[in-house]
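Every protein chain of the complex appears in place save one, which is left out.
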Amino acid sequence: MSILSDELNFLIYRYLQESGFNHSAFTFYVESNLTSCNFGNHVIPPGALVTAVQKGLQYVQAEIGINEDGSSFDDSKPLSLIH
Amino acid sequence: MSILSDELNFLIYRYLQESGFNHSAFTFYVESNLTSCNFGNHVIPPGALVTAVQKGLQYVQAEIGINEDGSSFDDSKPLSLIH
Amino acid sequence: MSILSDELNFLIYRYLQESGFNHSAFTFYVESNLTSCNFGNHVIPPGALVTAVQKGLQYVQAEIGINEDGSSFDDSKPLSLIH
Partner (left out) sequence: MSILSDELNFLIYRYLQESGFNHSAFTFYVESNLTSCNFGNHVIPPGALVTAVQKGLQYVQAEIGINEDGSSFDDSKPLSLIH
């Protein structure tokens, strides 16, 4: 199972735009060759990249919780991507 | 549950570097103010952003599979972030 | 006789700004390390780089005119930087 590189790049591009990183968005759009992709007509919900990453962290956290003691994990603490 | 903005930005920065988007990486590093963050000493596994997003898609796909008919989902097809 | 590198870089930076090349201006400001230069208090006339280059072309054109036949050169034609 894999995601398509262009799709991930497009989500990153949207994230850069939504977060106000205008210079990065411009450079990335060109450098990742998104100009040749046809995502213009697709409706992407705001925050799609953040949502996907958060879901991924929940998934990992759930796996850890189940593997260790079967109890549900504490979702009041922020998850960390960097250890 | 939320992820920290700086952490997500750092994963994106690493993705840009790993993918050879050097110009975008340079611009994003400055624009997102990662210069003032202290992630230099942290060990980030290669492909961390891709892994997190893929896990998130699996999570969503699993939810869809369970909600609809209880059967397991087909992981031979690539998941799509964009509909 | 030489111009200082930082000064030329600052004129280029101003040109990028004045011409609406905002992404280039941002990247160049950081990459050329103008952040550490102290030109903020200096008053630079608008179009300073263009003026300097045009003067340079006049100078060259005048030299050519004098060297060849002693007559004055025709300034109705646009000068070309690229041959």
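Chains: A, B and C, in written order; residue numbering restarts at 1 for each.
Rule of thumb we're sticking to: contacts are C-beta pairs under 8 Å (C-beta built on N, C-alpha and C of every residue); 3 or more make two chains touch, one makes a residue touch a chain.
Everything quoted here is computed from the prediction, not taken from an experiment.
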List the residues of chain C that touch the chain left out of this view. 1-4, 7-8, 10-12, 15-16, 19, 21, 23-24, 27-28, 31-32, 39, 42-44, 48-60, 75-76, 78-83
Pick out the residues on chain A that sit against the missing chain. 23, 26-27, 30-31
Residues of chain B in contact with the chain that isn't shown? 22-23, 26-27
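Basically, only the chains that are shown with their structure count from here on.
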Suppose each chain is reduced to the average of its Cα coordinates; what separation in Å results between chain A and chain C? 44
In chain B, the residues touching two or more other chains are 23, 27, 31
